[in-house]
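One structure is given below, encoded as structure tokens.
As you look at this complex, bear in mind that one protein chain is not there, while each of the others sits in place.
Entry: chain A
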Amino acid sequence: MFRNVAELVELAEKKQVKIAEVMIQQEIEVTGLAREDIIAKMEHNLVVMEQAVERGLKGVTSVSGLTGGDSVLLQNYIKSGKSLGGNILLDAVSKAMATNEVNAAMGVICATPTAGSAGVVPGTLFAVKEKLNPTRMEMVEYLFTAAAFGFVVANNASISGAAGGCQAEVGSASGMAAAAIVELAGGTPSQCAEAMAITLKNMLGLVCDPVAGLVEVPCVKRNAMGASNAITAADMALAGIKSRIPCDEVIHSMYLIGQTMPTALRETAKGGLAATPTGKRLEAEIFGQQKQLQS
């Protein structure tokens, strides 16, 4: 069993297999399930992700009314041909938002690694897919590659906003996505690790400050930027750029930053954007409604 990114990369290189394959083999070993059952289970998750994006792009509104529809606005803008960023990048951003908009609207999603950060991994996959034309199996492998890196973060740092802030949720999701993009694009295991390191470095310190405590503002747009960050970092790693700080050390520093982060900035809705005048006003409006419903 691999305990860190260095061991994961070493295992893949020694066996001359993809990171995804290392994760699949470990899953077989740990659960005792047959290979085809494990693949089928992940394929089911992939189907859920596809359906969530599809639904989000038709336009949804959350229960509170705070979020929904931004993914559609961005798709329309891409179609207008006026966009300045690349279309794959903006497509990923739009599809990441689509997933989180569905999540906020109480739709079905697959947590990757959490519900609040569920947009980044599928958003990037369904965008780069247009250029890389992967097989169905390669798309399933993308999720196993993402899982392998998420597994290391979850066991050595955290994937919970309450424990480590948004860097632990969207930060982890973005790093997982960056590594998976690199592998899908034909990069080496060590390039995957570089992409994860570059991504996570740029999300260190990100706080979890949801308005009214709801998984909406700023979560939907944090997923958008997480997707953008992942694609940029993947391109950098594929270009041969390396992180001066090794991936495992970046993960450890994320953990330490989470430990020293004030409670107000860890999913309590007491600091950051939640504590802004507008954040507080929105909270009063939403919970005012709740009190009226109760009486």
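Throughout what follows, contacts are C-beta pairs under 8 Å (C-beta built on N, C-alpha and C of every residue); 3 or more make two chains touch, one makes a residue touch a chain; residues count from 1.
We adopt the following convention: contacts and distances are computed from a predicted model.
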Given the options "ABC transporter ATP-binding protein", "Phosphoribosylformylglycinamidine synthase subunit PurL", "L-serine deaminase" or "Alpha-D-ribose 1-methylphosphonate 5-phosphate C-P-lyase PhnJ", which would UniProt use as the protein name of the unshown chain?
"L-serine deaminase"
Chain not shown: contacting residue from A:L8, A:L57, A:A146 or A:A237:
A:A146
Thinking of the whole complex, not just what is shown, which of A:A34, A:V63 or A:L256 touches the missing chain?
A:V63
Touch residues of chain A, complete complex, unshown partner:
1, 3, 23-24, 26-27, 30-31, 38, 41-42, 44-45, 48, 62-64, 102-116, 118, 121, 143-144, 146-148, 150-151, 154-155, 159-160, 162, 176, 212-216, 286-287, 289-290, 293-294
